[in-house]
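All protein chains but one are shown in place.
What follows is chain A.
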Amino acid sequence: MGNHSALVLIELGAVFFGLGILGRLAGRIGLSPIPLYLVGGLFFGQGGFVELGGLEEFSAIASEIGVILLLLLLGLEYTAGELVTGLRQSWMAGILDILLNFLPGVVIALILGWGAVGALVLGGVTYISSSGIIAKVLTDLGRLGNRETPVVLSLLVFEDLAMAVYLPILTAVLAGVSFAGGLQAVGISLVVVTIVLVIALKFGNAVSAVVDSKDREVFLLTLLGAALLVAGVASAMQVSAAVGAFLLGIAISGATATNATRLLEPLRDLFAAVFFVVFGLNTDPSTIPPVLGYALLLAVITSVTKVATGWWAAKQQGVGKLGRARAGAALIARGEFSIVIAGLAVASGAVTDELAALATAYVLLMAILGPVAARLAEPVMGFLTRKTPQTV
């Protein structure tokens, strides 16, 4: 027993230390650490270079907490007011976004013979942009004051709300419930989302007051306790633990939300890193080469479709061509939530291992391609527009 826990500590220490080095490397080259964490997981997992044993129990629960914290902080980022106005302003672009970016995943999954469940999963993977990567890229490139930036951000808001409806459907389908059961899950989640939005709009202060405390320790415990409780109850109701956490995040507002974000950010980073590594660990690297071609194809198609979405949305707001290109390119990055979706699917055992491999390869490509594309949008547009007068 003593030997066992010593081994686990050493392995865990090595994993965290390795992730720290990867994170530093990512920062040095101006990249999101997510793809590197995935690669780190691939490196150590089954079929990887080094096999790790004895970590399963801890890493399983830690990665689940990682997902809950990812969604909780996503909810904390938005106020209910922002969500409602965001929804009102961007619903047309949001629907275009779903159509253009969900379909490629669905089609490829069907071509590969993964059935309706696989199609639902892969559609989600290709649909959802990474709000984490995109917000960071926009800040780094000094584009917060740009006119197209609110367009991009409100599309992200729409996507995150869409997740609150999509995840319960996914959880229900993965659990293998019947069509009627699935409809029921959707119905429950829609009702719950609406109720939470109304509560957050009208009584946000009351909810915040319940979890708020001046004492950091008390605050952290109440907050984390509430998040896990809500997530657990949501999970028991088949609404998906992650969505429960997301809705709790929305209901907490104002200064409480700001403080909560500051307090939970390091915890989220830690547990989310474990989540990405575990996903990588459970993916056999040898399953990736066969699906790499499809991942590349999906990367190309869904880059084009995201650019089209952003272009159209920015055009509706009267933004010029350069800004439209910037908006489109900014949306390309996929990351944490694509892996959350794939992770849920793989954990349920309802999809093939190849799907995990394809999702990993796809997110690796898109998490790197996204920031690069955002930087290149202007020079490329400049090149294209300069060329036009010569040819005409």
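In this text, contacts are C-beta pairs under 8 Å (C-beta built on N, C-alpha and C of every residue); 3 or more make two chains touch, one makes a residue touch a chain; residues count from 1.
One rule holds for everything that comes next: contacts and distances are computed from a predicted model.
The listed options are "Peptide ABC transporter permease", "U32 family peptidase", "TrkA domain protein" or "Hdr menaquinol oxidoreductase integral membrane subunit", and the UniProt record of the chain not shown names that protein "TrkA domain protein".
Here the missing chain is touched by one residue of A:11, A:97, A:148 or A:336, and it is A:148. Touching the chain that is not shown, out of A:40, A:86, A:182 or A:310: A:86 (per the contact rule at the top). Of A:131, A:208, A:256 or A:338, it is A:131 that touches the chain left out of the display. Mapped onto chain A, the interface with the missing chain covers residues 77-78, 82-83, 85-86, 131, 135, 139, 142-150, 153-154, 156-157, 258, 319-320, 322-323, 326.
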